[in-house]
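Missing here: one protein chain of the complex. Every other protein chain is in place.
Let's look at subunit A:
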Amino acid sequence: MKILVSVKRVIDYNVKVRVKSDNTAVDLTNVKMSMNPFCEIAVEEAIRLKEKGIATEVVVVSVGTKSCQETLRTALALGADRAIQVDTEDGLDSLGVAKLLAKVAQNEAADLIIMGKQSIDSDNNQTGQMVAALLDYPQATFASDVVIENGEAQVTREIDGGLQTLSITLPAVVTTDLRLNEPRFASLPNIMKAKRKPLEVITPADLGIDVGSNVSVIAVAPPAERAGGVKVGSVAELVDKLKNEAKVVS
């Protein structure tokens, strides 16, 4: 079984986000970038399936500028076998990314596509579902448990009311939630080894995909700040404030 994992290079989740003063975008100059945390979970799941002997090959793919090769190298250091960079400008919309990923999945004849549920920059939560729709594959989003058996994936999903388990036939798309696994760290020898693993660069034109978008960003503004509050000295003072000042407790 071949697994395709998509990984996105995003602002590190610990970085304090700043909006550019001209309100056009978030300022990413000299900011630490990392693999999207949900993609780390996706890579980890694929590696575990390989370690269990269920997967035979793990291919990682990233869509973006040359800098996302760094993210692909990280995935290779974690244990992926081979990487593909689809060379594009940054800032494609999810539909464009999904079309590219769907085409790669088709070319690779991947049996399982594991993706993050959400990028922590765009907060879109849609690319995986779009890839599944474009390929007419079944999907299991927000996965917290994946069991592969007899050409099917039995997936437990984190939903608003609790947990749901679905059984989907392969090929399929799974998107990861936080509780699926705890990603490992890459060891130094593996980071060295990863430098020699194959990394192929292709273009949207190679894939015959047009990534044009009808969505434009008009402005990016900082959020309204909450006015700072006060510290109270005791529970009695807190209850008094809630009753008589904020009037949210009767």
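The criterion applied here is as follows: a contact is a pair of C-beta atoms (placed from the backbone, for glycine too) under 8 Å apart; a residue touches a chain by one contact, two chains touch by 3 or more; residues count from 1.
One rule holds in what follows: contacts and distances are computed from a predicted model.
UniProt records the chain missing from this view under the protein name "FAD-binding protein", selected from "DNA-directed DNA polymerase", "Oxidoreductase with iron-sulfur subunit", "FAD-binding protein" or "Amidohydrolase-related domain-containing protein". Summary of contacts with the chain left out: across A:T65, A:Q106 or A:S144, the touching residue is A:S144. The hidden chain makes contact, of the residues A:T71, A:T88 or A:Q118, with A:Q118. In the full complex, subunit A touches the hidden chain at residues 11, 13, 16-17, 19, 26, 38, 93-95, 98, 117-118, 120-134, 137-142, 144, 154, 157-169, 172, 177-179, 213-223, 226, 228-232, 234-236, 238-239, 241-242, 246, 248-249.
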